Structures are given as structure tokens and as C-alpha cells.
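The complex appears here minus one protein chain, its other protein chains still in place.
Take a look at chain A:
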Amino acid sequence: MTEQLDAGLVAGRIAESGQVSEPSAEREMGRARRRKEDARLVTGRTMWTDNIQLPGMLYVAFLRSPMAHARITGVDVSAARSLPGVVAAYSGRDLAEEQGSLPCAWPVTEDIVIPDHPPMAVDEVRYPGEAVACVVATDRYRAADALEAIAVDYEPLDPVLDMTEALAEGAPKVHEAGNRAFTWKFAGGDIDAAFRDAPVVIDRAYVQQRLIPTAMEPRAVVATTDGDGFTLYSATQIPHVLRVMLAMTTGIPEHKLRVVAPDVGGGFGSKLQVTAEEVLALLLARRLGRPVKWTESRSEGNLTVHHGRDQLQRIAVAADRDGRIRGVRVELLADMGAYLMLVTPGVPLLGAFMYNGIYKMDAYDFTCTGVFTTKMPTDAYRGAGRPEATFAIERAVDELAHELGMDPVEVRRRNWITREEFPYTTIAGLTYDSGDYEAATEKALAMFGYDGLRAEQADRRERHDPVQLGIGVSTYTEMCGLAPSRVLGSLSYGAGGWEHAAVRLLPTGKVEVVTGTSPHGQGHETAWSQIAADALGVPFEDVSVLHGDTSVAHRGMDTYGSRSLVVGGVAVLAACEKVKERARELAAHLMEASADDVEFDGGRFRVRGTDEGRTIQELALAAFAAHDLPGGFEPRLDAEATFDPDNFSFPHGTHLCAVEVDTETGRCAIRSYVAVDDVGSVVNPLIVEGQVHGGIAQGVGQALFEEAVHDADGNLVTTTMADYLIPSAADLPEFTTDRTETPATSNPLGVKGVGEAGTIASTPAVVNAIADALRPYGVRDVRMPCTPERIWRALAEAEVTVPAQSRAAVPSTSEIAPEGGAR
């Protein structure tokens, strides 16, 4: 029997089956929901790229250079080709004609040197781990075994490891064009006037050590082709950007290339990249006509996931005796590594606008030189440029306070932008839209018990306690939410910063949100559902979020730079608003009222002053049935929106850290840590809490544990997690967190970015605390990571004599060997 589709009948059946959930009276915005995606993510029963199995799939393994710098004089893959299970083996030269060059999307200056970057080295290797050959086999094990049958002849060249030496006359060259990639300058105000006759100048050099981003999920790629079209699955943060870039670099037309980021297990910037392995997997699938998978090992990842930080900083702060900052001058050397990858040169420049921090000043001057070395290229890593900047200014302000004999909080108070002064245009030309540094700081000080800890510190100093207490302050802000497109363009960035969303009301009243952001652990499915549920008046459970597949979410700029909520989340809201307006029009028509008289509340459109109303679910079905629509009304309740904000997002906050430093062993233990962050309005406090905790942990990692170390030959020696130490929960204290909420004025949700804030804030808080603990001993600084050995050596080499009981058995200098290896 054929039933005529009747909207009322269908609605009745849906109601009987209990599928229509009552909208919650409680607003979703601000609700601490547990994340809906977590069950599948934490159990791993999901589409991690490495879980993907395709018929006839092959596995590729890469032979990687054991040398930092060498000429390749011969590669013989013939023996590997003849091994059982091996389908193909290629050298870089075999692929030279078709592999192209990996892209750099951020040519920061007109005269920047962007060297050719073949995905697989052809004539020369320029960093340890660079791919020189590959084997494609029927399983991973055979592929790995066959690598050992490949013979490569190398003619060693001098490694280039030290940035200062790299710039010297006659230094060995990474590329023919020389080791200077670019010099970028930026200034505001009269810097000479600010420093001329300045009563106080703090001039410091800091080392931002090289870090290895350590996402829980290693990188993985599956490339497949049906002969004409290609699909690339990749553990990437940027399926959309990747598609465009691959279309431009491989010659595969954009409409023939689908890129999918399935569930992705963390990135921290390391998966904001167009990698050699992605390009090569695609080329191999094209050559062989079969799916090809690659999954890296952790050691392979330590070598060849792009690295982060690695800058030599020189910062000078000129100030008056009353603590007022007159100007800041910054000179940076930024290690690019061997090549410029997707946004390599832009990373240090993202910090250029942040060395002034939250402070007012008359002048600012910034110079950054990008330097090539024979190391893995650097690129974005959580915070990307801003952690480095924040570290330098916050360290220097603490030093200024000490120089002036002033409390570090007081020096900040005398310089920061006050709450009445927002919006405030800084010396770096950014307009901070909103903030309340006073409120965050007051709250943090109270939670921390600042005065009590200072008293205890004084007591321990007095007693010459071998365990000294140090207190570190970090009042940070940062620019994030990477957009607006106009500004990114002015910085020579190769793309825009908008974000896209589509919202589809399905016939049964359920909602699909399609987002151009690409979550890899952030909880977008939950947060975007909350935004849509509020905007459309539907239950949270009735919203699905689709993402990460260019054939589903065809437009997007992906996820990095704490941009997803402040750009992409706002786009979701905008699309919902458009859907709502269409629904209002339909409701007015059905109720024979003027749209102006139809109000929306809790998922129901009602004629003002009457009980006459239609739920949004009823309207969804009515639009689907399309029996009775307003004239010219297309039968759908869908909408798309692209949002491009007018400004960056400026979260801020005050982090306070107390450390206990054992002066006998050098061990530093964080005793308490208070973070008060202002990320504007909050969609989901639980997610914010998670971001803050993880962010702080990662910043503590830089302060105390992490460093990529190369030996004198340029080999990376921190290739396992036994050598490259990242803190686990057992190594971290409980963080005490709270928030102030000063809504952003740059978007209708009032939200600010939160993904990188903790990392940006915490590193200087910890190191300031260590410096504070050690100052009575004459120690001025400890290089990161502040390992026990470094702290102990700093104490041993310090000038101030301290009573014997706290200085047991200081080594004689003859015992101290030079610190091993180049860094």
C-alpha cells in the first residue's frame, strides 16, 4: 500500500516513536557537558587513519638519512626490489620528475630564500631523517625489512648546527643561496628616544630550545585512487588547506582530489603541514594504482615531524625608575631548519606583535632573521611565536622588577593596559578589544596566597633552607583565532583566515552542522552542538557535527592558532541564524502572520501575544513536504555562512607558579600553580578546563623537561621518549584554575581562543619562579629546559657565597666537561 506522504502523519509517527526530544530549558552555552566524541576516541574504536584498511592496500616505508648533511652519490634499490612481498622501491631520483617541491605558504619578505624542497632527497640530504628512498610492500614488516637492502652512498658535508656560526662569513652552506632565509623588521614609536638616557635597561638573551611536538597519534597517511580521482586520508589538522596545496603541487586537479582527516589524535601544530609523506603516498598510489599506507613510528616522528621553537632571543627593556616601561627592543635568530615548510618563516613573526605583552610603552623595535641549519625544519607548535615572545617579555619584566627592587606584580600593574582603556591599540599596532588584567590578577593572587608564600620565601632565605621557594608571575595575553584575512594578507600569508559552516535541518527536525574546522581532540562536535542547540532551540542530542572530509565539508580553513571557536564556532552560529530566519518566514506563512510578529523562543516560533506556534521540528518537516510554502521559498531549511572576523582574539590571564628548588640536587618541583584565564564567554567550561590543563602541562614541558638535542655531527639524539622527556600526570602538580569573563567584542558569541593560552602563559611562570628561587645565590638565569643538572651547575657557578650547609660538595671546575654536543 502506498501511503501519501503527509506531514502531519509523519510528525505523529515521529512523536509516537519518541524521537522528538523536548528542548532543554537550560541554555547550552556555558554548560559543562562531557564530550560526545570521547567514547569512540578514547577507546580507539574509530577511524584513526592507521585503522583504515582498503582492499589491495600496500605499505610504504622510507629509508631516512643517517646524516645531517651529505651529498648523495648513489642509491641502489635493486636488491630491495627483489625481496619477497616488495612491490616497488624508489630513490628520490626515481621520483624527481614528478615529486615537485613541498610548499611554503608564507613568504614573509620580498627577498626571502625559499629553497626547492623535494619530498624525497635527490642530490643532497640536509637534515637527519630526510627520506632518501622508499619501499612499497604487501605489509609493513616486509617494507621495513627491505629498507635494509637499500644501499646509499653518501659523501659527508659539514653540518650547520649553530645559528650564529651559520651566519658567519665562510660558514658551510645549507643551500647555495646561503644560510640567511630572510630578515624581517618591524617598529613602532621612536626606539632610540626610548632607550636614550633610560635610567634602567634590562638586556637579556634567552634560548628557546628546539622542541618536538608529541601528539599521541603518530602521523599516518592512506592514499588511494580509482584511476581518475584520488582520496588522501591523513592524520592532519588541515584537510582543506592540504587539498588546495596538493592540487597546486602534484598536478592532481583539485576536483579530483578528496582529502579526509578522519579522527585525529592531537596535533599541536605538528599536523598543520603538507608533509613529504603525504605527497609521496599520493604519488605512489598514482604510480602503482593501489592504495598505499604509511604510519610513522615514534622515533621516525621525533626525527621528521616538524620541530618547534628554536630561537635565540635578545630582548632589551628600557624603563624609568618608577618601573614605567619606555620601550622594548627585540632581536631574534629563528632556526628554520633545512627548508621552509608550510608556515615556517611566519612562526617567529607571529610573536612580533606580542613582545609588548599587556604593557603600554612608547616604542618597540623588532628584527628577526630566519636561519637555515641542517636540522629538521621548524614550524607551528602550540602557540607558534607567541610563547617565545611571552616568555621573553615576562622574564624581562620580572628581571626589571628585581632590578628596581619592586614586586613583580606591581611593576606589571604600573604598565599594563587598565580595564578602562579598552579597546586599546598597542605599540605593535594591534587593537586589544577587551580585557581586565586587574580582575584576573587579583583573583589569581588571592587563590595563590601570594603574600603568605612571599613570607615563607623570606623565611626560607633567612634560614638558608636547602630547599628554596620561588614565585613566578606571568601576566600574558596573546593574539589568536588566526583571521582576519585582510591582516593575514598584509603579513604576506598565502591564504585567508575565514571559516565556513553549513547547517541543515533534516526532515525529522534533527540537525547536521558541517564545519570547516578540523578537530583533532578539541571537542568541536560537542561545542558546536551546544552552539547550534541554543541557536535553533533543539536538543543537544539532536545535533550532529560533520567535519574533516573535503567532500562533506567542502569549504574550510581548518584548525590551528586557537581559531576554531572564535572563527568557526561563530560561523556555525551565523549559519544557524540564517536557518532560523528562513524558519521564521515559513512559520509566519503557515500561521498566516507577519514575520515581524513571529517570535522565537525555546525552539518554537510563536505569533506574538498568542498561543499559536510551530516548533522548529514541525517546520523542518513542512519544508521537506513542501506542500505549503511561501511564494518563492525553496523547500529546505539549510544555510551556509562564512565568517571573517575584524580582529584577532586576545585571551589573557594571570598565572602564578611556586616552585621548590632543592639547591643540593638542583631538582625543581612545582609546589602550586594557579591559573586565572580570561577567554571571554565560555561555551563549555569542561573543555576550557581541559585546554588550560593540557596547555599548562605543555608549557611546563618546555620549562623543565623537553629539548631536541643534536650531537656534534648533527644527529638527533632524542629520538625516543626515553631521551625526549615529556611530563606525564605523575610529573605535574594539581593546577588550580579559575576564570574571569570579559566577553570579546569582536564576535557575537563573545568568545576568545583558549587552545594555546596555557602553553603561552606557563613557561615563563615556571622559569620566573626558578629564577626567583635562585636569585639570592647570584643566579640570573637558567636555560630551558631547567633540568636538575642545569640548576645545579648554575648554582655551582654562581658568584654569591652561600653557607656550607646548603652548598654541599660543589664541583671543581676542572671536573666540568663542556656541555655535550651542539644544540
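Following the convention adopted for this analysis, a contact is a pair of C-beta atoms (placed from the backbone, for glycine too) under 8 Å apart; a residue touches a chain by one contact, two chains touch by 3 or more; residues count from 1.
By definition in this document, contacts and distances are computed from a predicted model.
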Notebook entry, point to check: What is the protein name, per UniProt, of the chain that does not appear here: "Cation/acetate symporter", "Putative spermidine/putrescine transport system permease protein", "Carbon-monoxide dehydrogenase medium subunit" or "ABC transporter, ATP-binding protein,Maltose/maltodextrin import"?
Noted result: "Carbon-monoxide dehydrogenase medium subunit"
Next item on the list: Would you mind spotting which of A:Q99, A:T718, A:T742 or A:T759 touches the chain that isn't drawn?
Entry: A:T718
Check: Looking at A:S101, A:T183, A:S297 or A:S544, which residue reaches the missing chain?
Finding: A:S297
Next item on the list: Write the list of chain A residues that the hidden chain touches.
Entry: 140-141, 144-145, 148, 297, 299, 664-667, 705, 709, 717-718, 720, 722-723, 725-728, 730-731, 787-789, 792-793, 803-805, 808-809, 811, 815-817, 819-820
